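Of the protein chains in this complex, one is absent; all others appear in place.
And then chain A:
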Amino acid sequence: MTSATGGATQAPGREVGRFAISVRAGVASLIALGLGLGAWRLSAEPGSTRLALSLTFGALFGFVLQRSRFCFFCLWRDLMDRGDPRGALGILAALAAGAAGYSVVLGAWLPDPSGTRLPPDAHIGPVGPILALAGAAFGAGMAISGSCISAHLYRLGEGSPTAPFALLGTALGFGLGFATWNPLYLASVSEAPVLWLPRHLGYVGNLGLTLALLAAIALPLLYRLRPADAPRSRPVDPLHAIFVERWPTWLGGLAVGAIGTLAYLRVGPLGVTAEIGGRTRQAAGSFGLLPERLEGLDAFRGCATLVRDALLTQNGAFVLALVLAAFAAALAAGQFRPAIPTGGQASRGLLGGLLLGWGAMTGLGCSVGTLLSGIMAGAVSGWVFAIAMFAGITVTLLAGRRLGLLPSAA
């Protein structure tokens, strides 16, 4: 993050932000230092090791998301509109690396997966029509607001005009989710089976099947990689490649898989909605807007929205560090471009966010908590959420464009 390099190797004529590179790199370094000091200080306090780790993993996750533009919606749009499979391959790389990593951890923690036990706090949720509905609503929310929740979080760090509205909408959507939870639980979720592949296939069988499925999806995509996408031959400045240029998505994917495994080993599965959901639940409860009881909710795995009274929770630290690290990364790269939101951005953000929040609450997690962390752990719920989510994006995007409500393909 030195100032000279970033400035010298910048592409000529490209908009890189309003401040000189030295100022941007300086502020970014200060944020990185602050996060480091925060983690160091927390790690010295008794009982705060996991908080310190959450902060560290959140910062790494935010940095990786921003640098590789790891965005579920963008990758799908790239594939649909431009036939560019690179983003999709990045997600598959994340799932493959994470599934392998999780298998190593799970095998140690629960040597015999065939019993009635589930591995501790892995995101393995109930599988049924409500999960599919939640995934589809989440996908629709992505298409309308332009991102999933994790991408809105890192875009908040990039100064996105839509992200604040989308995240506000997400909180409202969680409130809506709590309001509709009890009837959905009683009608369907309570009877939905919690399916965990290693219980039926063993760890080896599960990993084999997961990798085979991922390979089957990846193979046709690999054939669509164009020669133009091959690495350029001009000499690469390493600092520029790390801090300014967009990382190849597969590299981001491998990093996400590694962070997912390490986070599960030391703290818990990756997820970005527990804090948003928990705080919403707390606020809604204090305004008397919450049902007296949320039936069965706290017994499920996933991004738990259990109200905690701590000022800084693990997921809170994770999300805070994610946004700050993404801000620092965007600043250093010249990608921090705050803008005044237009009416359309605000309304699409709010409406999309509402669907994102409802979907993430009802699906017990989002594209990170249910999809990534679920598939990595061998949960059928992760796959079902993924299929429904991509279906939801496609239908909403096509319909929205036809009706002229969503921006057309660039």
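As a convention for this text, contacts are C-beta pairs under 8 Å (C-beta built on N, C-alpha and C of every residue); 3 or more make two chains touch, one makes a residue touch a chain; residues count from 1.
Here, contacts and distances are computed from a predicted model.
**Q** For the chain omitted from this view, which of "3-methyl-2-oxobutanoate dehydrogenase (2-methylpropanoyl-transferring)", "Purine-binding chemotaxis protein CheW", "Sulfurtransferase" or "Putative membrane protein (TIGR02226 family)" is its UniProt protein name?
**A** The UniProt record for the chain left out of view names it "Sulfurtransferase".
**Q** Among A:46, A:220 or A:288, which one is in touch with the chain left out?
**A** Answering carefully, the residue with contact to the hidden chain is A:46.
**Q** For the chain left off this view, which of A:36, A:120 or A:208 is in contact with it?
**A** A:120
**Q** Just one of A:192, A:209, A:265 or A:283 touches the chain that is missing; which is it?
**A** A:265
**Q** With the missing chain put back, which residues of chain A would touch it? List them for me.
**A** 46-47, 108-111, 117, 119-121, 265-268, 298, 306-307
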